[in-house]
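The complex is shown incomplete by one protein chain, all other protein chains being positioned as in the whole.
Order of writing sets the labels: A, B and C. Residues in every chain begin at 1.
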Amino acid sequence: MTTKNPQEIKLRIGVIGTGAIGSDHIRRCTHTLSGAEIVAVSDVNTENAKKAVTPYNPNARVYESGHDLINAENVDAVIIASSGQTHAEYVLSAIKAGKYVFCEKPLATTIEDCQNIIQAEQDQGRRLVQVGFMRPYDKGYRELKKIISDGIIGSPLMVHAVHRNQKVGESYVTHMSIFETLIHELDVLRWLLNDDYISAQVIFPRQTNYTHEKLRDPQIVLLETKSGIRIDVEVFVNCQYGYDIQCSVVGEKGTANLPDPAAVSLRLGEKLTTSILTDWKDRFIEAYDIEIQEFINGCLAGQLNGPSTWNGYVAAIAAVACVKAQDTLAIEPISIPDSPAMYK
Amino acid sequence: MTTKNPQEIKLRIGVIGTGAIGSDHIRRCTHTLSGAEIVAVSDVNTENAKKAVTPYNPNARVYESGHDLINAENVDAVIIASSGQTHAEYVLSAIKAGKYVFCEKPLATTIEDCQNIIQAEQDQGRRLVQVGFMRPYDKGYRELKKIISDGIIGSPLMVHAVHRNQKVGESYVTHMSIFETLIHELDVLRWLLNDDYISAQVIFPRQTNYTHEKLRDPQIVLLETKSGIRIDVEVFVNCQYGYDIQCSVVGEKGTANLPDPAAVSLRLGEKLTTSILTDWKDRFIEAYDIEIQEFINGCLAGQLNGPSTWNGYVAAIAAVACVKAQDTLAIEPISIPDSPAMYK
Amino acid sequence: MTTKNPQEIKLRIGVIGTGAIGSDHIRRCTHTLSGAEIVAVSDVNTENAKKAVTPYNPNARVYESGHDLINAENVDAVIIASSGQTHAEYVLSAIKAGKYVFCEKPLATTIEDCQNIIQAEQDQGRRLVQVGFMRPYDKGYRELKKIISDGIIGSPLMVHAVHRNQKVGESYVTHMSIFETLIHELDVLRWLLNDDYISAQVIFPRQTNYTHEKLRDPQIVLLETKSGIRIDVEVFVNCQYGYDIQCSVVGEKGTANLPDPAAVSLRLGEKLTTSILTDWKDRFIEAYDIEIQEFINGCLAGQLNGPSTWNGYVAAIAAVACVKAQDTLAIEPISIPDSPAMYK
Partner (left out) sequence: MTTKNPQEIKLRIGVIGTGAIGSDHIRRCTHTLSGAEIVAVSDVNTENAKKAVTPYNPNARVYESGHDLINAENVDAVIIASSGQTHAEYVLSAIKAGKYVFCEKPLATTIEDCQNIIQAEQDQGRRLVQVGFMRPYDKGYRELKKIISDGIIGSPLMVHAVHRNQKVGESYVTHMSIFETLIHELDVLRWLLNDDYISAQVIFPRQTNYTHEKLRDPQIVLLETKSGIRIDVEVFVNCQYGYDIQCSVVGEKGTANLPDPAAVSLRLGEKLTTSILTDWKDRFIEAYDIEIQEFINGCLAGQLNGPSTWNGYVAAIAAVACVKAQDTLAIEPISIPDSPAMYK
C-alpha cells in the first residue's frame, strides 16, 4: 500500500539489551511511535533478543555482539538498554561509528567514562547522544517548569521531593539508591530549577523492616544549589504501598506540586479511594513515548535536543558526591565545571 | 533509509474536511501515530485543504470533490471531518467504493440516513465504518468501565453526568445541545453501562445571562435505561469557567467518579488551585490518538472494532427523542431495535 | 465556687424524649455548651429518662407527662426530641405556657398541625419556637451561602444534591425518604438559595438489592423554585458505603461544592484513601452544638433567630407534595403562601 514520498523515510534502529525496558522500546517504536522501525537487536542472551523482537519484526537481525549491531550498515541509530556497566562502551562505539544513540540512564558508571564520552562527542563536533532521562517529557513536570519560569510562585527557595518504590530485590544495595533511583531527581531538578548543585548530605532514618542487610532504606538526600535553593529528597525503595513520585517547589510567593496521576475515585466501604500505581513503567508511560519520539525526530532532522551527555555527566558528578556523603555523613561539595558550548 | 519488510505497509488516508478537527487528524496521522500517511485531502475551500496538508505532506493530492478523493486508486481509507450534514453522503460513497471510513460524529443527521448507511454496510457484508466517538478510548472512562464490569460498586443504579463548555457561538442553538454535545454522553454511557435507553425527558432550568435568544442554556436531560438505571446529564455550554466533563456512577455498594485531568496544584494568594482546561481538544487528546490509531490498525488488519454505524444510529435515535422532549417537556419513549449480528 | 453576677443566669431546660438525639442534647447542654442546665426530663419510658439524665444531673426531675414538664415552674425552655407524631402536641402546649421550645424536625406531621402551631405563635405575638434544622449552622453550608450571596458564582441556576445513608431499618418505608431524610434538603436549600419551591417530581431508579419490599431506594427528587432554579436530590438510604451529604450549586459563572469533612489521607496498600463517616450524628456534630447554643442564647436574650415554625411549615408543604409525587410520578405543584411579618 506504500507510495514513495519524503514522509516515508524511516529511522532504522538497533536495540542493545532486550530486558524489560529494551523490549518496551521495541514495542513502542513499532506500534506507538512514528518514523522508526527496529531492524536489529542484541543481548547477552541471544535467545531473549530473538524472542523480544520476533513479534514486532521477524526479519530483524539478531547480533551476538553489540558492536557489530552498531556498525551494521542498515542501522541508522542505536538504543542502549543493556546493564549500566556496559553503557559507556557501547556509547563510545556508536559515537565512533558516527551513529545516533539513545542511552538509558546512567550514561556511565564513572566520571572518567562520562568525560571520555563527552570528549568523543566533542571530537565529532555535534551531538550524537540522547540520555534516557524521561521526566522532562512528563506533562506534570513540564507544567511545573512553566509555572516556575513564568514567575508565578516567585523565585524558588526549596524543593521537597519523594521517590518511593514499592519494593526492590536483594541485589539492590545502598549506593543504588543514588545511581539507580535518585539519579532521576538529580537530572530533573536541575532542569526544573535551571540551576546546579554545590553540595550534598545524606541522612539515614530508622530503617524499615522490609529492607535487607546491604540496603539502608529509606534515605534522605539534602542538596544545595548555586543560587541557594535547598532540596530534600526522600528515597524509599521498599515503601510497600506503591510507586510514588512527589515534587513540591516552594517559591517566595507560593508553592507548586507535581500532580498525582489521574485516577477514578471510589466511595466504597466507608472510604474514599483512588488507586496508586505500582509499576514505574506506567507512571511515566507517556513521557517515555514522547522521549523516544523526540529522539527519532531529532535523528531524522539531524539535530538532537533531548538530555545530552552533559546531563548524564553532571548527574554522575552529583551522584558520586551523594554516594560519598552516604559514607561520610558529612556535607560533601559538588563541583560542576562549565559546559562546552555544544551543550548550552 | 528504508528497508522492505511487512511492518512497513502504510495505510494511505484521504481526509475530507480540513477544519479544526480535520487538520488535527492530518497532524496526528503524520507525526504522532504509526502505520499511516495522508495522501489526499478535500475541502469546500480548496485553498484551506492545500494549506492544511502542505506542512505534513506537500505531495498529497488536493481534490475538489470528496467523492473523487474516495475513489482515488491510492486512497486506502477515508477520514470524514466535513460539516455534519455531508457525512451521510460521503460515508455511503466510501462504503460503495469498499473503502474503510472514519466518520466524525454525527454519523448522519437523520434516522433514515443512518438506516441507509447500515443497510449499505450490511450489503457489503462487513464493517467498513468507524464513528468518531472518542470517549471509550479515554483512560478515565476505561478505568470506570472496568470498575463497573468487575462488579466493584455493585449493579449501577444511577449516573450523574455533567457536560460543560466554556462558551459557544451565536450559531449554536437549542437542539445542538443534543446533537453536538449530549451525543457524546449518549454514546459513552451506553458503552459504560452496557445498556440501552428507553425514555428521555428534558428540563430547562433558569437560563444563564450568558446565552442568546435561540439557545436554552443550561439544560438537564433525564434518561432511563432498559434495566432501570436513571441518568441525569447537565448540559451547560456557556458555563464560563472552562471545559468540564464529569461522570459519577452510583452502584448498589459504592460510587465511581471519572477523574479530572491531572494538573499541578498551586498554593498561592490565599488559595489552593488547579487549572481547568478550556479547550475540548485538550481534554481527550490522548483518546483521539488512540481512537485513530485503532482505526489505522483495524484497516491494516482488515477488522474494525471501534464504534460502529450501529453506535451512530442508536445515538441518533436517542438524540431525536431528546430533541422531541425539548419541545414537549414530556417523557418521550426511545425505541431501539435489535442490532444485526454484525454489530453484536 | 460561684459568685452572683448577670453572666451567671442559666437557662433551665426540660427535655422531652430521651432517645439518641435527646440524650445527646442532655450531654451537649451540660458539658459542651454554656448558659444552660438540664433540670427536667420526660420520656414514654420513664426508666430511660432517668438513666439518660442521671450522669449529667442526678437532681433533674423526671416527669411522667411531657405536659407537666412543660408547665413546671423551674423549666424555662423545652427541648422536644420525642417521636415525630407527638411534636405538634408538645409544641402547642409549650407555646400556650409561654415557654421557649426547641423542636426536632419535623415540626409536625400534617400541614394542619403546622398551621395550628403558627396560629398559636402568632397569638402570642412573638417567636417561641426554634425548629431543629441544623444544617444552616454547618460551617460548610455557611461558606456556601456566603459565596452565593456575594455573587461569586453568579446567579444560581441548578443544584445537584446527594443524601446518602449507609443503611436503614425495616421500619423505614418509601415516604420516610421524604419526611425523615429529604426534609433536611428541603429546608437548607431554601435557606441557601433564598427562594421557594413551586413543583416537585420523583423518579424511581432501578432499586438496590439492599432494600426491602416497602422501601423504594434510591429515589431522585426534582424540585423547581420560583426563580426557575432546578434542583435534583438523590436520596439513597441503603448506599452501604457511608453517610454522605453532597451539594453542588451551579451558577452562571461557576460552581461551588459543599466540602467533605476533613480527614487524614493515607497512602497504603496501593491506594490513597480517606475515611467516610458512617454516623449522621458525627457529620454535623459542630452544627448541632452551634444550633443549640444559639437557641440557649436566643432564649436568654428574649429573641429567637434560628429556623422558625414557618420553616417547619414550608418544609412540610414541600414534603407533602413530594410524597404525592411518589404516588403520581407526575410533576406536582407546590404552593407556599406569603409568610406573616413575624417570620420575614
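We adopt the following convention: a residue touches a chain if its C-beta (ideal position, glycine included) is under 8 Å from a C-beta of that chain, and two chains touch if they have at least 3 such contacts.
In this text, all values refer to a predicted model and were calculated from it rather than measured experimentally.
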Next item on the list: Can you pull out the displayed chains that the omitted chain is in contact with?
Entry: A, B, C
Checklist line | Per the touch definition above, residue among A:22, A:218 or A:261 touching the missing chain | finding: A:218
Notebook entry, point to check: Of C:126, C:139 or C:226, which sits in contact with the chain we cannot see?
Noted result: C:139
Item checked: Residue among A:13, A:215, A:229 or A:318 touching the omitted chain -> A:229
Notebook entry, point to check: Tell me, which residues in chain C touch the chain that this view leaves out?
Noted result: 1-3, 5-12, 30-34, 37, 39, 56-57, 59, 74, 76, 139-140, 143-144, 147, 152-153, 253-269, 274, 286, 293
Next item on the list: Would you write out the residues of chain B that touch the absent chain, in ascending order?
Entry: 166, 240-242, 244, 260, 267-276, 278
Note to self: Contact with the hidden chain only, please: which chain A residues?
What the structure shows: 154-155, 157-158, 160, 203-210, 218, 220, 222, 227-230, 232, 234, 236, 239-241, 250, 252-255
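Just so we're on the same page, only the chains that are shown with their structure count from here on.
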Checklist line | Centroid distance [mean C-alpha coordinates] between chain B and chain A, Å | finding: 37
Item checked: Interface hub residues of chain C, defined as touching at least two other chains -> 240-241
